[in-house]
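Every protein chain but one is kept in place in this view of the complex.
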Amino acid sequence: MSFRRLGRRGGFHPPYTRPVGRVERSATRLLASAVAVFSLLGAVTLVQAQSTGREPDAKHGAVIAAQGTPAGAPPCAQCHAFNGVSDASGAFPRLAGQSAYYLADQLQEFAAGERTSAPMTPIAKALSPHDIADVSAYYASINAPFLPLKAPDPALVKRGEELAKIGSAERRIQNCDNCHGPEGAGEPPAIPYLAGQYAHYIAFTLQMWQQGYRKNSLDQMGVMAKKLDDQEIAAVAAYYQQVKATLETAQSHRND
Amino acid sequence: MATRLQPVDAVTIGVGLTGSLAAYEMVQSGLKVVGFERGAARETVPDFQSPTIHDELRYSIRKAFMQDNAKVAVSFRNNSDQTALPIRRWESFLPGQGLGGSFVHWNGQSFRAQVADFVLRSRTIQRYGQKFLDACGPELTIQDWGVTYDELEPYYDRFEYLCGVSGKAGNIKGQIEPGGNPFEAPRSREYPNPPLKEPYFGAIFRKGATSLGYHPYPQPSANLSRPYTNPLGLKLEQCVFCGFCERYACEHYAKASPQTIILPLLLNNPNYELRTSCEVLRINLDSTGKKATGVTYVDGAGREFQQPAEIVFITAFPLNNVRTLLLSGIGKPYDPRTGEGVVGRNYSYQTTGGPTVFMDESININPFMSSGAPGTMIDDFSGDNFDHSNMNPPFIGGQYVGSIMTGGRPIEFHPVPPGTPRWGLEWKRAVARHYNHTILIQQHGTSMSSRLNYLDLDPTYKDAWGQPLLRMTFDFPENDIRMSQHIADKVVEIGRAMGGQTIIRGGTKRPYSVAFYQSTHNAGGAIMGGDPKTSAVNRYLQCWDVPNVFSLGGSAFPQNITYNYSITIGALTLWALDTIKNKYLKSPGPLVHA
Partner (left out) sequence: MAPASPATFIDMRKHRVMTEVSRRALIKATGAIGAAMLPAGAAVETANAKGRAATTPAATSSFCAAPLPPTTYVFFNSEEAAFIEAAVARLIPADAEWPGALEACAPNYIDKQLAGAWGAGERLYRSGPWQPGAPSQGYQLPFTPAELFRTGLAAINKELARTPFAKMSPADQDGYLKKLEAGGHDLGGVPSDVFFAHLLESTLEGFFSDPVYGGNCGMVSWRMIGFPGAYASYYDLIDKHGIKLDRAPMSLAEDAHGHVHGNPGIPAYSPPNNR
C-alpha cells in the first residue's frame, strides 16, 4: 500500500528509515540503502499541496541552487554551497537536510517582509512560490558531511549541553531539546534542527531574537533569548555545532 | 512520642494553589509560615521537561502526579444503604500530590462563576418559586454562599492577572463585547492575554453552534497565548500546543501553576519554610476545643512532630480539607439521618459527559495539536442562562457545551462508532479510520447538593498512618440527570450542524461510578455560608467553631457551579486572605458574628 507508511520523516530527521528497536543491522541496512537512493520529500509537499497541489521538484531546486533563476535570484550555492554545508565561518547557515517545510517557510517570510535580512530579502522576493518549494526540497534532501571545525572549549560545550538538555532552574529556562528534538535533531516539519548548525550562526540568530530584530517565530524564542547572557549563547551555540547527527538517509518519502 | 518544635505564626496543610496563596499573603505580612506538603518538591526544570513528560502511560494511565492510593485513598458508596468500599485506584477523580498540587497538572480551564451562582437558592426561588424548587428534588440542599459576585469581582481580576489567563472579554462593566461570551458575568476589564489560537475542532464547533443561533466564544485559558510577566514579576511563556496538558506538567512555563505564578517568591522568602514528604495527621486543639494550637505530622522518615502555630490554613484539596476537619474534631460532623451537623454536608461533584461526533474522513482534526484549555464553547445552556420554567419534568442548573479536546493521546482516545466490537480486526480498522476525524464535545455542568450526598469518616478502612479514610456517599441527584439529558438532545443538534455523520449522544446517567474518569472538581463538605447551622465556615472561610483555622478551597462551595472551579477558588481564596490580612491578623477572633 502506501509507501508513506514506512518509517520516514519530513525535513531533516534523525537518521533512520524505519522504526527499529534493537535492530538486526543487516536488514535495516538493506532497506535503508534502498530508501536512501531516492529522495522524495514529504514535508515540503505539506506546504505545497496547500497552495498549488503541485509536488516540489528537487531537481529544479538543484538548478536554482547552482545557477540562480532567470528572474534574477542568485545561486544559493554561492553562499550556502551546492551541498548546503555553507562554509566554516558560520556566516551562512547550514541548509543541508533542514526541514523543507521550515526552509520554505523562512523564504516566504523573507519575501513577505516578516523576516528581514539584507542578502536574503531580495533573493527570496525574486523566487516564485514554485522556486521556493523546489529549492527547499532540494536542500532538504541532501545528506552532507560535517566540516571539520576547531574543537571548542569543553567547558563551554558542557554548559551548552546543560542548557540544551536540562535547562536552567535558576533562570527559569526550559531546555532547548524540548522543542528542537533529542540532541537538537529538529522536529520537522516546523521545528528546525540545531545539531551541526554553525555556532556563529546560532549565536547570531539568538542575538537577533534577544535584541528584537527577528520576530517571525513564536514568541518563545525571544523570551528565551532574552534570558540568556552572552556566555550562555556562546555555550549553546558551541554545543550544537559539535553535535553531529549522522544521517543514514536524508529525507522522508512520500507515495503519491 | 511526638517531638515538639518551635512555634511558628502559621502553617498550611498542603502546598498547592490555596496553600501557596495563603502562605504568600502571610509572609508578606511578616509572619513566619511553614508549608506542609505530603508529596515531593518539584520544579519546571528539571522535573517537567519534555520529551520525558510526554509520556501517556506514566502520567495519564499510571497517574504519576496523583496521590498514592497505596497510602491513602477514599472510600465510596452511592447511598447510605451500601457499604462504602475503598477506591483502590483513582479513576473518576484524580487528587494531586507534590509541590503545587493539582494546580500543576490541571488543564487551565479558567472560568468565573455566574452572578446567580452565589445566590443560587434565593435566586431560584425568586425566579421559579419554592414549589418549582421542591419539584426539582425535595432532597436538594442548595444554599447561598454568603458572598456575592460583586464582592469577588476584584479578586477574580487579581487572580486572572496573576495567572495570565488568555481570553476575550464578553462583558466589561455591563457592556457586551463582540467576540466574547455574552453570558459572562460583568468584569472590570479585558483578560490579561488574548485567546489562544483556535484549533480546527473549535472552528467547526463555532460554525455549527452559530448556525443554530448560539453564541460561541473562545475558552478562557491559563495556557498562555503569549509571553507574560505577572504582577509579581514572574515570567510565563507561550503555550505551544503540545497536547499533553491535563495530568501533565508544563515544560515551557506556559501553564499557570504555583511554580509559575508565585512559588519562587515564596521559596526565596526567609520567613517561609517548605517541608515536603510530611503527612499532617491532625490539627491539635486546646482544652476548650475552640482554639487550634498547631498540627501533628509525620515526616518522610516516619518521625512524628508537633508544630505549634497561631493560625492553621487547611489547604489540602477539598476532600482532604474535610477529612482534616473530621480527624481533628473541628465542627460538628454531618449526620444524614437527622440533617444536623455541617462538616461533610453538601458534598457535590460535576455533571459531565458530552457526545462523540464522527466526521467525514476527509476532515483531519489533528486532536494531538492541542492545549489544556483550547477550543470554543457556548454558555447558552449554562447555569440559569436559559429559562427553566417550561422544563418538564423540572430541573435547575445547566452545562457549558464546547469542543475543547485536550489532546489525541491514543491510550485514552481511540473513538469508534456505535456498534463497533470492543476488540478484534473490525475494532482496529475502525480506530484507524476514525482517530483523526472525530470531535468530542464536552457537556460540563452544575452539581446540586443534596442531603443524601455527604462526606464522613469510614468506619472500617484506614490509611497507611492508621487513620480512617474519608468516606464519600454520592450519586447524581435526579435533577442533574434530567438537566444533562435535556441538554444532550440540544448538543446532538449541534453535532449535526457541525457535519457529524454519526453521533454518540452524551448525557449523564446514574449511578455515579468511580470506575471511569469524569472530573476532579470535588466540591463542598466544608461549605461557606451565613449560618453556622448550615455551614462549616463563614464567608471568609474561617471555621465557625475554631476561629484560628481557615479551610481554603473548593470544599467551601455549597454546590458546584457549571464551570471548572479553579479560578473561582483562587478568587475566593484571595478574597478571604484579604480580610484575614487586614482584620484577623490585627485582631484575631471570629470575623463574623452569626
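Order of writing sets the chain letters: A and B. Residues in each chain are counted from 1.
FYI, a residue touches a chain if its C-beta (ideal position, glycine included) is under 8 Å from a C-beta of that chain, and two chains touch if they have at least 3 such contacts.
Note that the coordinates shown come from a computational prediction; the quantities given were computed from them, not determined experimentally.
Contact with the omitted chain, checked across B:Pro258, B:Gly408, B:Gly445 or B:Gly506, is made by B:Gly408. In the complete complex, the residue from B:Lys63, B:Arg187, B:Arg282 or B:His388 that touches the missing chain is B:Lys63.
Summary of contacts with the chain left out: across B:Met369, B:Leu455 or B:Ala526, the touching residue is B:Met369. Interface note for the absent chain: among B:Met1, B:Ala301 or B:Ala515, the touching residue is B:Ala515. Take chain A: the residues that touch the chain left off the picture are 1-10, 13-16, 18-24, 27-28, 30-31, 33-34, 37-38, 42-43, 45-46, 49-50, 105, 178-185, 187-191, 195, 218, 220, 243, 245-246, 252-255. Although one chain is not shown, part of chain B still touches it, namely residues 39-43, 46-47, 50-52, 54-58, 61-65, 68-70, 73, 76-78, 82-83, 85-89, 91, 98, 197-200, 203, 238-243, 276-277, 363-364, 366, 368-370, 408-411, 414, 422-425, 427-429, 431-432, 435-436, 460-462, 511-515.
The working rule: only the chains that are shown with their structure count from here on.
Touching chain B in their complex are the following residues of chain A: 166-169, 172-175, 177-179, 182, 218-220, 222-224. Only residues 43-46, 49-51, 226-227, 235, 237-238, 240, 251-253, 264 of chain B touch chain A when the two sit together in their complex.
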